[in-house]
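Note that one protein chain is taken out, while the other chains of the complex remain in position.
Read from first to last, the chains carry the letters A, B and C; within each, the first residue is number 1.
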């Protein structure tokens, strides 16, 4: 898993690529924590380059979302496909967290 | 296994690198055959970049040496180390074929 | 030391047995994906196999052998292959069998039914209420079709991937 990010208006966009599995997913939480400490509370995770996610990835996401929310921010997602989209759907994460089809939609929200 | 070669005086020097195993060693015989057809009858195989050789590699070498000899040429070796040197020794190939410590020695012979 | 299996006639089911710890995950994954490719498994099933394999293996690594290091074995049976004819299995499917010799545990029917029901009921709960545990088993049961048996001192979990082999999710 790789995370690269950039500021886009009010949001910090994090492009997550590769595999979010038991061996790598902790990095997502760490990355969000780092952004939070740097002052970015509203994060959009663009998962269009993410090939794979397991329950360990969901755990990392849930934990990051809770922290951002507690700080008055939020964590939204876009670009889900394949198994990533399937896992978000069956796990209920797609309803629990804000998920958009495209990055434009994610950035257009208030 | 990779073979790269160049003409050095009366000899054609073939640098053999990588692994000469059951899946790759046929390439050595093919390479020598190609040189023979191109008119090079005296070949020095520099094995200093060769990491590994198995009985399949020995078979390929024996076959190439016989062809070159039948055509009035020869096949000499230099730069053996590690398991390659060990296999040449225990198999008797080190006595059967001309083996030199360095390329200079191999090229200095008549 | 002769392997423990010398008395058995092989059935062309490739298998790999390794220590039950996280370092073994990549080797299991590599073997499973190689055979999924050979079995002609469609990409969506390969992805489910990948996921379910991680979930079940991680559970075995963490829970099957409390306080000791055990082993886990993966066997792969492409449809139509092997000593036993695979009745009615469509082409492009792959069965995966996971065996461990740890504490008896059926991941397809968890002992803690209450936790499971809580989780499922919980799927649409808010962030605060959402408990992260139990998700691995939930994904396993949602994305794979299979059977479990306790055989002697072993847990044997068999899962099948391919057309009509997993409950259709979402669609």
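The working rule: a contact is a pair of C-beta atoms (placed from the backbone, for glycine too) under 8 Å apart; a residue touches a chain by one contact, two chains touch by 3 or more.
Bear in mind that the values here come from a model prediction, so they are computed numbers and not experimental data.
Considering the whole complex, the hidden chain is in touch with B, C.
The residue from C:40, C:70, C:134 or C:163 that touches the chain not shown here is C:70.
One chain of the complex is left out; on chain B, the residues touching it are 21-23, 52-56, 58-59, 62-63, 65-66, 69, 82-83, 86-87, 89-92, 95-97. Within the complete assembly, residues 1-19, 27, 31, 34, 69-71, 73, 75, 77, 82, 84, 95, 97, 99, 101, 149, 151-154, 156, 158 of chain C touch the chain that is not shown.
Convention: only the chains that are shown with their structure count from here on.
A separation of 50 Å divides the Cα centre of chain B from that of chain C.
Each chain gets a centre from the mean of its Cα atoms; for chain A and chain B, those two points are 57 Å apart.
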